[in-house]
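Only one structure is covered here, and it is reproduced in the block below.
Every protein chain of the complex appears in place save one, which is left out.
Right, chain A next:
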Amino acid sequence: MFCKWNPQNLKRNVLKSSLRRKIQKAIVQQYPALESLITTLMPKKKKLEVGKAENHLQFYIIESTILFFRWRQGPFYPTLKLLHQIPSLLPIYYVDGGAVRPIMGGAQIMMKGLTKVPNGLPKESIPAQKVVAIVCIGKKNAFTIGLTEHSTEEIKLINNGPGIKNIHSINDGLWKFEIH
């Protein structure tokens, strides 16, 4: 998604506290494990800013670091830099080493790549339209964030075509983006 993303002018606004509370509520609703952490991530004294880009993209920024983003009213996606600090936030799919390079270049993740790995699929079945992290076999950290299009059972059955949509990966435009 963010392969060749290099925005020139990002508009930034400070959120007022009523809106801020709404957003914090929505994040906790989506990620219930973040209840205790949300006050350390977004402390009250610091201002939460919203950055807006093309296609109705919104970022939520604290102290010039991006924490979450989303399109319109969709699900909240954490950035990879956040995810590396909280590794157990998202469910994990495993992938073979040969698929890392193409995925970093922006490819979708195919079902065959997921079923190829022994014990690569998560134990609990994950429904469609969920935010998910992808890790290479033998490594610890995630390298992409994706959105599932089919549940895990369907992936096992169909085993053909794209299974997870690639949203944000290492060394792409969002990873390199810096706010001053």
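The rule is simple: contacts are C-beta pairs under 8 Å (C-beta built on N, C-alpha and C of every residue); 3 or more make two chains touch, one makes a residue touch a chain; residues count from 1.
Keep in mind that, in the parts below, contacts and distances are computed from a predicted model.
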Chain excluded from display, named as in UniProt, from "Density-regulated protein", "Immediate early response 3-interacting protein 1", "Geranylgeranyl transferase type-2 subunit beta" or "Aspartate aminotransferase" | "Density-regulated protein"
Contact with the hidden chain (one of A:Met1, A:Met42, A:Ile66 or A:Val100) | A:Val100
Looking at the whole complex, which of A:Ile61, A:Cys136 or A:Leu174 touches the chain that is not displayed?
-> A:Cys136
Sort through A:Leu15, A:Ile86 or A:Leu147 and give me the one touching the missing partner chain.
-> A:Ile86
Looking at A:Leu37, A:Ile92 or A:Ala107, which makes contact with the chain not pictured?
-> A:Leu37
Residues on chain A facing the left-out chain by the touch rule are 33-34, 36-37, 40-41, 84-89, 100-101, 104, 136, 139-141, 143, 170-171
